[in-house]
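Before I ask anything, here is the structure I am working with.
Omission of a single protein chain aside, the complex is shown with its protein chains in their original locations.
Per-chain numbering from 1; labels A and B assigned in written order.
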Amino acid sequence: MSIPSQDNAIQGSRLIRALIYTVLIVFVIYYLLPLYVMLVNSFKPLEEIRGGDMLSLPDQWTIAPWLSAWSTAQIGVEPTGLRPYFWNSIMMVVPAVAISTVLGALNGYVLTKWQFRGHGIVFGMLLLACFIPFQIVLIPMARVLGFLGIAGTTGGLVLVHMVYGLGFTTLFFRNYYAAFPTELVRAAQIDGAGFFTIFWRILVPSSAPIAVVTIIWQFTNIWNDFLFGSSFADFDSVPMTVALNNLVSSSTGVKEYNVHFAGAVLAALPTLVVYIVSGRYFVRGLMAGAVKG
Amino acid sequence: MRDRLQNWLPRIVLAPSFFLILFFVYGFIVYTGYLSTTNSRMLPSNEFIGLSNYVKLFGLSHWETALTNLAIFGILYIGISSVLGLALAILLDQKIRAEGIIRPIYLYPMALSFIVTGTAWKWFLDPGIGLEHTLHQWGWESFHFDWIKNRHFAIYTVVIAAVWQSSGFVMAMFLAGLRGVDNEIIRAAQIDGASGWRIYRRIIIPMMRPVFLSAFVVLAHLAIKAYDLVIALTGGGPGRATELPATFMYSYTFTRNQMGVGASSAIIMLIMIFSIIVPYLYSELRSEGRR
C-alpha cells in the first residue's frame, strides 16, 4: 500500500526525531518478538529451551523439530505430524475460496448492473450476514450437515465456509462494480451482448484487483478458521489450525516446545507468504472489510 | 422468449446465494432462537419452556464471569488498540524514511491465525519457560510475571495478545485516514499559524471521526466473536477465569449438554453484535445513497 506522503509532518528538533524513531523501533521489536522467539526456538533441541534463554540463537542448530512437526509428531492419537492436516486445509480452502469468489462476483454484478425491485434488501441481508457471531449457527449447522450426510467431511466444511464467506465476497465485488461505469454495460447491450457475455467480456477482464483482494481475504479467513474446524471436522477433514491446537495442548508426554513452534510456523506459513507477496491487496481487503467501500 | 429469459437471468443468478443466506443465516438464527426457548440438552427437544433458559443463563455465575470478562477485554482491547494504532499512525506519518519496512511489520500479525498467536504468547508469557524464565537467566532474579497462571490477571494476557494481533491493522486504518486529509486544510492551518501537534489535535484528529467509528465497529465485532485466541492461549482457564461468551456457548452446548442455555447465550451474543453493527451499517448505506 503506497500512500503519497504529505505535509502533516511535524517540524521538530533532531532530538524529537530521534525519539520518534526510537519509539517506532521499540514497536518493531514488540511486533517481531513473538515470531522471532518461535523461529529461533524451533531450531533448538528441547534441553536448550528448558535451560537457556528464549532470545538467544541456538547453540546447536537442528531441524529435527520441523521434521517431527511435519510428519511424526503425535496429534490426537496418531503420530502423523501436521502433514495430513495441511492437505486437509488445502482441500477445504481451495474450493471454498473459488466458489464463494465466483458467486460473489456474479452477485456484485447483478446488484449493481441489473438492479431489480428489492435488490437493496437482498444486499442488506448478505451484508448483515458478514457480522453474525458464528456461535448462532453451530447447532443447526451440525444437524443440517448430518442430515445432508456430509458431517465431518471436507465437503461439509467447504459448504460452511463458502456460505459464510458469501457476504464478504459479494460486498467486495458490489463496491467495486458500483464504481464500474454503467455506460459500458449499456454500450455492450446496444452491441447485442447478453447478461453473461457482458459479465465475461466486459467486467471480468477489469476485475483482477478486486478478485485478488477477495481471494486473499477468503483464503486468510478460511485457512485461519478454528471454530468451524473444531466443530464440524473429523479425522480426515481436520484443518491445520485445529491440528496445531491439538498438538500444542495434548496433555500426554513431555511438552515438546520446539516442535510446537515449528508447527505454529507451519500453520502460519501460507497466510504469511500471501501477506509478504501481496501485502498491498491484503490491506485493501482488511479496509474493505471495514465496509468502507 | 429469449428476452424474457434475459429479464429473469439476474434474479436466477442471485437466487442460489439468496436462498443459501436465507436458510443458513436467517433460518439458522430463527432455529437457534427457537431452541433457546426449549429444554434441549444433548439433543434438540421440542418442549417449550419460554424464557426459562435466559433466566437460568443470567443466574449462572459462569455466564456472569463471561460477561464481566467480555467487558474488561472489550474495553481494554478496543481502547488500547485505538490509542496505540492512532499513536503509531501519527508517528509513522512524520516522513519516516523506513516507513515501507516498518508498516508491514506492524501489520503482519493480522495475517496470522489466532491459534498461532495464542500458541506464541502462551509460551512467551509462561513463567516457567518464557519471559520470566529468560529474565531470571539474565540475572533479574526478582522479576515476576505470572499473569497467565493467575485467575485474577489471566484475562489481561488475552488483551495483550489480542492487541498485539490487531493494533497494526488499526494503525493502517488511521494512517490511510491521515493521508486522506486534504492537504489544503493543513496548509490553511499552517498559514493561520498553527503548527505541529496543534494541527493534529485541533484539525486532523477531529477529522478522523469516521475512522474511529470504523475501527470501533471492527474491534467490537472481533471482541464479541473472540473464541480461538482464548482457546489457544488459556483454554478458558485457569479455572474459568478467562471464559468469554463465545467459549461459554461452545462448552455449554457441546461439552456440558445444555443446548438450550447455549442457544440462549448465542442469541445474546447476536443481540450484542447487531446492536453495534446495524446502526453502523444503516448510517453507512444511507450516506452512500446520498453520495
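Structure notes:
FYI, contacts are C-beta pairs under 8 Å (C-beta built on N, C-alpha and C of every residue); 3 or more make two chains touch, one makes a residue touch a chain.
Definition applied: contacts and distances are computed from a predicted model.
Per its UniProt record, the hidden chain corresponds to "Sn-glycerol-3-phosphate ABC transporter ATP-binding protein UgpC" from the list "Heme exporter protein C", "Cytochrome c biogenesis factor", "TldD/PmbA family protein" or "Sn-glycerol-3-phosphate ABC transporter ATP-binding protein UgpC".
Screening A:I90, A:A188 or A:V212 against the full complex identifies A:A188 as the residue touching the chain left out. Although one chain is not displayed, chain A still touches it through residues 181, 183-184, 186-193, 197, 201-202, 205-206.
In this section, only the chains that are shown with their structure count from here on.
For the pair chain A and chain B, the distance between mean C-alpha positions equals 16 Å. Looking at the complex, you find that chain A touches chain B at residues 1-12, 17, 20-21, 23-24, 27-28, 30-35, 37-38, 49-50, 52-55, 103, 106-107, 109-111, 114, 116, 122, 124-129, 131-141, 143-144, 163-164, 166-167, 170, 194-196, 220, 223-227, 230-231, 241, 244-245, 248-249, 257, 260-261, 264-265, 267-268, 271-272, 274-276, 279, 282-283, 286-287, 289-293.
Chain B meets chain A in the complex at residues 6, 9-11, 13-14, 16-18, 20-22, 24-29, 31-32, 35, 44, 88, 91-96, 99-100, 102-117, 119-124, 129-131, 133-134, 137-138, 164, 168-169, 172-173, 175-176, 178-179, 181, 183, 186-187, 190, 195-197, 199-200, 204, 214-215, 217-218, 221, 224-225, 227-228, 231-232, 235, 245-246, 249-250, 253-254, 259, 262-263, 265-267, 269-270, 273-274, 277-278, 280-281, 284-285, 288.
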